[in-house]
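A single protein chain has been omitted from the complex, and every remaining protein chain is retained in its original position.
Right after this comes chain A.
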Amino acid sequence: MNVNQSVPPVPSFGQPQPVYPGYHQSSYGGQSGSTAPTIPYGAYNGPVPGYQQTPPQGMSRAPPSSGAPPASTAQAPCGQAAYGQFGQGDIQNGPSSTVQMQRLPGSQPFGSPLAPVGNQPAVLQPYGPPPTSAQVTAQLSGMQISGAVAPAPPSSGLGYGPPTSLASASGSFPNSGLYGSYPQGQASPLSQAQGHPGIQTPQRSAPSQASGFTPPASGGPRLPSMTGPLLPGQSFGGPSVSQPNHVSSPPPQALPPGTQMTGPLGPLPPMHSPQQPGYQPQQNGSFGPARGPQPNYGSPYPAAPTFGSQSGPQPLPPKRLDPDAIPSPIQVIEDDRNNRGTEPFVTGVRGQVPPLVTTNFLVKDQGNASPRYIRCTSYNIPCTSDMAKQAQVPLAAVIKPLASLPPEEASPYVVDHGESGPLRCNRCKAYMCPFMQFIEGGRRFQCCFCSCINDVPPQYFQHLDHTGKRVDAYDRPELSLGSYEFLATVDYCKNNKFPSPPAFIFMIDVSYNAIRTGLVRLLCEELKSLLDFLPREGGAEESAIRVGFVTYNKVLHFYNVKSSLAQPQMMVVSDVADMFVPLLDGFLVNVNESRAVITSLLDQIPEMFADTRETETVFVPVIQAGMEALKAAECAGKLFLFHTSLPIAEAPGKLKNRDDRKLINTDKEKTLFQPQTGAYQTLAKECVAQGCCVDLFLFPNQYVDVATLSVVPQLTGGSVYKYACFQVENDQERFLSDLRRDVQKVVGFDAVMRVRTSTGIRAVDFFGAFYMSNTTDVELAGLDGDKTVTVEFKHDDRLNEESGALLQCALLYTSCAGQRRLRIHNLALNCCTQLADLYRNCETDTLINYMAKFAYRGVLNSPVKAVRDTLITQCAQILACYRKNCASPSSAGQLILPECMKLLPVYLNCVLKSDVLQPGAEITTDDRAYVRQLVTSMDVAETNVFFYPRLLPLTKSPIESTTEPPAVRASEERLSNGDMYLLENGLNLFLWVGASVQQGVVQSLFSVSSFSQITSGLSVLPVLDNPLSKKVRGLIDSLRAQRSRYMKLIVVKQEDKLEMLFKHFLVEDKSLSGGASYVDFLCHMHKEIRQLLS
């Protein structure tokens, strides 16, 4: 993208910078920077070093940037600064401004390669401020895209091919490695500014054009060093500091340097550089974090001029874009963490953008739902649908109604309104919430959603104080909090009867495969103890949940485990065509009462089927049986299905092997994601009606058609777990851990969720694991704390800036003790008439969550190619709209990204090259379907790490440090062969060992004497009593604890064949399956934007 273009850079540089400035100006105001640029550079250089300093600066912001700052400040002035700050606000601004300042300098640097570097850091600061404007404008001029592209080609080539790394590295993209370098990108600028300059120049000069690039280029030179260093996350370190825009600036600086270093490399390709600049800006804007970038940005920004300058530079570098100069997720994350992780997030103010999901923060509920429950793509909604259409920014909320909270935060209070039930608006049925307006002395209230005026029932009457607030507002959760629960009355229950406690039914495949792998024995053994940990409510002594057992192959075996029996009784149902439940009494039992019988049963199951030769299984009848059992018992519940093979036995839902990789990239590819028969949907519907949630554990040896089998779990709010080629020795820990968590987690049953909105917008689309029989009610047979529903809103009328937009999500569910409740989450958003406000209050992570889900659903009906194109187009439109309407005028060659969205391209690229949308040769059809359905109910934090994995260096930080080491960008270039890295994306966990890792390290971690003796593919680290081993194992444990699924560790050695697998997750690099590298994609995006603008 944008980045781009640095081609022009060189020339442009000078100019470009100006451009930037422009942008920046707006944001940065920095334009000043423009002038500054040069200075900045100097500053930058200074900064670099300073960066680190900067951090402090961050604090002081101004200070660091100080020199630059001024400029930045100048820039800062720009609304942008403010924007960025928005949520965060002032602080950011402050810093940002500083940043900008820096950037300015940076920008200058741009001019000079170095500048970029400087910029980045600066950017960081700028971030705060500039963010908005952010932008990154990479100068397109450079743009390599077009012409640039042409030119770029080389560059790109560079990036890619040659570059691969270093050389190209400078090539920038190439350096995707650098990616990690986002920061770098930014940094690069900085760096460029700094040392780079020199280098860059050279390169640039070479590139000539890519002046902007040059910076990168400069980086390029550095590359070598960069690469190494960068990865280390030096940049990170720095960046992290920089973090959020706010703080960011400072940190960025510090890091940036490092990053930048890399950046420099990146710069190589002009393209990059341009981009970088652009990016950087963004980053700056958005994240302060990517300090590198930011810096760069900053520089650019500040230096908007800088940018310009960069652009200028870019031109030079056109050839390559400095990976370090493009927005770095790492940097952004770090900055946000530093800026916002320290103080609680107080929800009282309407339209605040919460901290990033990667930031640890506490929430104080003061009237709006915690971001743990609801996150929005934008906290400022355009007032009119025209604006919304113009911006193309999806308006969506990612809702996790039963999210679990950290122990420090209180779970929602339960409110009992007595027999009359929760107080609601008579017209729209919205529930009483803090936004309801009491009038006429408290005798009536006006609904905040539909404006209907309702009488206050006498028993609820309360006087108002002088501000019009009820006197008891703070005594009543429903009047003062964003999230709370109501006790439901019998009217809210099925058949007007209070529900019975739910039941869990364990349904175990006992066909040959399941027995042979030892699964059945393992599972039965585990269940014996696991049954003591069924979820229970509050302080209940024992769980109210009843359990039942079924085994099956091509027939089903039900077990009567009534407590009065001496031995369990088995009842075989072979009429799988027309499933039914053969017994009522004794099937679902209380664990404690029937413990002896259950234990006896679990002891006998593995024995009974030990000699089985039955290989065929059924599937639909099994679920049907469970559902019928729940129906017969008149309760909701959950089925735990442990299944091994494609159900080919003669029965409803019989499947055939239709795995056909030839369909990939054809119009028929979508059929791979669609269920084979309609039987599964029909069944799912019945399950939902009964409140029967299905959790599926798959243990396939070969194709099992996950796309079809997962339909029921998907529609019933269940989960799918897949353990390919399950072997007890290797997968036991993962399976048992998942199982334990799944069985123990708190679940709501038979739930209906409804999202009400204030007049003007309306929930129109829903994504997630649930079923909908009409257009408004989300029906969830089961809902646990991990499941998320993404809701998209559209305008159906004008919104009002004054009253904002309100969301109320009401979830009616049955708790695990059988209590019927309503959980209410309220959230108030701002409305805007200026597009800039929208862009200033976006959350890229949430946006990506929405877009991924949208795309993943799209593949069901459209060719994958079309889905990808749609995403790219939408993204380009969003950015182009920003560029056109919000960014200050600048050269067309500049890529300018909104601060809040500067990571959009990199993240979007990750989505585009994900297994579902661009499968590699080694990805099975089942894997794709599996991932597809997983993503559908992921929350923002999960999609964030899933698409952009975390890469943590292990030996760089001091061994005593107890905190997680700062991450590095997911690019091969960031890997040092003398270090080890952990990579995790929420599903996979790799330990990459560099070939030249110190022997002592190898010894203390693997207990072998040399690198060559490490077993490739090892999944367990030996338990050794030394600090390093403890630290690494502790880190692994803590990573696992953060994720909802157990991540199996795979040790990958450098240059080993397993490394291919590992590299698949280095998402900033070009992927084997054809996925673009970050840099390339950025260029491409820039081109798209330019096309849209012209």
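Of note:
Here, contacts are C-beta pairs under 8 Å (C-beta built on N, C-alpha and C of every residue); 3 or more make two chains touch, one makes a residue touch a chain; residues count from 1.
Note that contacts and distances are computed from a predicted model.
For the omitted chain of this complex, the UniProt record lists the protein as "Protein transport protein SEC23", which is one of "SCNNA protein", "Ubiquinone biosynthesis monooxygenase COQ6, mitochondrial", "Protein transport protein SEC23" or "Rhotekin a". Residue in contact with the omitted chain (choice from A:A540, A:L584, A:A610 or A:V1020): A:L584. The chain that is not drawn here is touched, among residues A:S574, A:Q727 or A:S1010, by A:S574. Within the complete assembly, residues 555, 557-559, 567-575, 578, 580, 582-586, 601, 604, 608 of chain A touch the chain that is not shown.
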